[in-house]
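Take a look at the following structure, please.
The other protein chains are all here in position, but one chain of the complex has been omitted.
Order of writing sets the chain letters: A and B. Residues in each chain are counted from 1.
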Amino acid sequence: MSSFKNVGQSFRRKDGRDKLTGKALYPQDIYLDDMLFGHTIRSTKPHANIKVDIAEAEALEGVYKVLTYKDVPHNKHGVLFKDHQVFAVDRVRRIGDPIAFVVAQTAKLAEEAASLVKVNYEEIQQYLIQEKQ
Amino acid sequence: MFELKINVNGKAYEVDIEPDLRLLDLLRDKLRLTGTKEGCGEGECGACTVILEGRAVNSCLVLAIQAHEKNVLTIEGLEKGDALDPVQQAFLDNGAVQCGYCIPGMVLSAKALLDVNPVPTDEEIKESVSGNLCRCTGYDKIVSSVKLASDRISKEGK
Partner (left out) sequence: MEITKAHKLYELETCLKLKAEYLEKAEFIAGGTDLLVHIREKENHGEVILDVSDIKELKGMDYGKDRVTLGAMTTFSEIVESEWAKEALQGLWEACKSVGSPQIRNTGTLGGNVANGSPAADSAPPLLALGSQVTLKNEKGSRLVDLDAFYLGKGKTDIKADEVLTQISFNKPTGKYALSFEKLGLRNALAISRISASIYMECDQAGVLKNVRVASGSIGLVPQREIEMETYLTGKNINDSWQDEALTVFSDIVKERLAGRSSMPFKKEAIKGVFEKALTKALDQLV
């Protein structure tokens, strides 16, 4: 039986040392000069027609912009069916559907501005599994 | 604002901070020591574990002012020049690192244990990392790495 060069041998992972010393960079670890911070506004209803007002949020000092579907050139994506929207246009289809994205100078400001985005939900037929109490 | 004085990994820092700044954010955002991770922000996962005055703590649950004039050890403070701490080396040699996100917290919890209990039982090792979650490894290699580190430290001592 010949011994193999790699199979059956023990190796230290290439990135092991960096991960063990805290040097490995994960997305949250990246800091850039003058970087801005974002916060996503997501639907709180499973199925609803929406009207969105970003005026007050955008007016907050330190907020650079509030992005919505209007800022997305190609808003529909998907593998088989291209029906997955980056931002909901006039209807949300699940709790958590992204509606808007605040860009601001600090994380705190981004969060504060997000709470100022006004979303009007008109709930429509929902298919939920309900259990008898 | 609060004029914080803190010693991190043997180095003294003076930072003006907001009163509600968490120790985790002080380390990551102010001192750019990003080795300490935020996994849950509520003390359930241990990814933010650091050693404060010799004790493993969740830095997401400590306000920076509580660490005023105190000593903090983070993952970045373990290596000595090119040499890894025995715990780090054992994790590396034993293959206990996968995605690596739990690792800084895991290593520091293990180090906090070995610093006071150099020859722990398997039960004591498991207890020491019972506040550190790992989604990748299944914990087996983590526990055996701590054992390996302990064995090596004992041998070195002889």
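FYI, a contact is a pair of C-beta atoms (placed from the backbone, for glycine too) under 8 Å apart; a residue touches a chain by one contact, two chains touch by 3 or more.
Predicted model only: the values in this text are computed from it and were never measured.
What chains on display are touched by the one that is not shown?
So, taking every chain into account, the missing one touches B.
Taking the entire complex into account, which one of B:8, B:26 or B:57 touches the absent chain?
Here the residue in touch with the unshown chain is B:57.
For the chain that got dropped from the picture, name the residues of subunit B it touches.
Touching the chain left out of view, subunit B contributes residues 2, 18-20, 22, 41-44, 46, 49, 55-58, 60-63, 65-66, 68, 109, 112, 127-128, 130-132.
Note that only the chains that are shown with their structure count from here on.
Mind listing the subunit B positions that touch subunit A in their complex?
Answer in residue numbers: 28, 32-38, 74-76, 78-79, 84, 88, 91-93, 95, 97, 100-101, 103-104, 107.
Which of the residues in subunit A come into contact with subunit B in the complex?
Against subunit B, the touching part of subunit A is residues 10, 12-13, 15-17, 19-26, 28-29, 31.
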